[in-house]
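The complex is shown incomplete by one protein chain, all other protein chains being positioned as in the whole.
Right after this comes chain A.
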Amino acid sequence: MNAVIISGLLGVVMMFTSFLSKTKAPVRVLAIAGAILLLIANVLESKGVHFFSINTSGFMAFNSYSLFFNSIAIFATLVFFLISSKDMQKVGDHYAEYFALLFFILSGIFLVTSFTSLLILFIGIEIISIPLYILTGSAKKDLKSNEAALKYFLMGSFSTGIMLMGIALIYGATGTFDIEKMNLAQLMKSHLLTAGMLMLLFSMCFKVSIAPFHFWTPDVYDGAPNVFTSFMATIVKVGIFIGFIHLFYTAFNQLTLQWKVWMAVLAALTLFIGNITAVFQQSVKRMLAYSSISQAGFMLFALVAMNETSYEGLLIYSLAYCLATIGVFGVVSKMTDYSFDGFNGLAKHHPLVALCVTIYMLSLAGIPMTAGFLAKFYMLKAVIQSGGYLWLVIFGVLMAAVSAYYYFRVIQAMYFKDGPDNFTGISSFEKGVLIAICILVVLIGLFPNIVFSYLYF
């Protein structure tokens, strides 16, 4: 509970800082300090220190898994602040408000990762979504940003409606919102329940951009200001994924067994569409949007497998994916040209930055010795352990090879081609953060134990 309340409070505090401070530096410092405070509070909670004693039984349950994921989300946010908070100045004047919205989104994510009642899931999803609509349209003078926000808002509200309908139907079938109390075994054949679950599934798929519910993603990611795309594509996405797996693992476990094949089809479709479309992109930003779809396909493996390995694997996936993607976006948002050609010769002008991007790309492609490899490894292992679906595993690795194609295009551009310097420069502090992320990516890839034995296991 610590994290939910403190992040909510931090959101409110950040709203007021814009009145109190004329300059932007204090706002940024406050936000970063807030994120650190949040991280400490959450880690303390996982060690049994509760700041607030609120009875949440029947609504939320904070177990070590959700707390650990929350720590990952906060840590990723902290990294995001460190690397991208200066770029938020470019978006518009409401600097402090952006931070406020981000903290609100975080508290929404905490609700989604720890819900036991479908109502809380719904509220959490909405707390995440509404600030996101605003952030997408935050570049007010940019038509593309406006269009993206409108699209996102319309599609998002539509999916929210479907979700609400689904929850209502499930309530009708089971008589409870509490996912732990639903006695689904007896209701397996209820049409009401099936319809409700399908609706819930579709709306969740929409939120994490699983094909064929992904159409909003490239436009919104492309239209939204870079910094917020980075946040949306990483922390928000994996947060909802945790909720997604929690829902199906706890509530619909038996039902999912029958549905597994459809989950597998969704995963395969997502991988296929995400990867194949990414190949044809000319802009790195759009490529990353489609690649985030394909990464969601891999995360969906966790729902196909539905076992311990996948449950843990999703944590590693979240961390690996967030770190690398935030790093890449941190660099992309400092480029004046987002196309692949814009990256030409980056290694010559900024060797260190290029090296960092290379490591992120290797991680996203799943090359050994990086965190990304371990993440993909876990997902593949989970599916193989669950028995069956080998076609999906083989299809997955073939698609991973396709993904290497576009990730390596960036590396090729940076190292093997020449071009003007399109990088607008970076402070030595930010450079330090980029390198720190790299080290973390490699360290997790080589010795996952050091991270996980301290925090969770």
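Note that contacts are C-beta pairs under 8 Å (C-beta built on N, C-alpha and C of every residue); 3 or more make two chains touch, one makes a residue touch a chain; residues count from 1.
Please note the rule applied: contacts and distances are computed from a predicted model.
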Per UniProt, and picking from "NADH dehydrogenase", "Acetolactate synthase small subunit", "Phenylpropionate dioxygenase" or "Selenium-binding protein", the hidden chain is "NADH dehydrogenase"
Touch assignment to the omitted chain, from A:I170, A:C205 or A:V393, lands on A:V393
Filtering A:T336, A:Q385 or A:T424 for touch with the omitted chain leaves A:Q385
Full-complex touch with the removed chain, picking from A:G172, A:P212 or A:P368, is A:P368
Note that chain A touches the chain not displayed via residues 362, 367-369, 377, 380-381, 384-385, 390, 393-394, 397-398, 400-401, 404-405, 408, 412, 415-417, 447-449, 452, 457
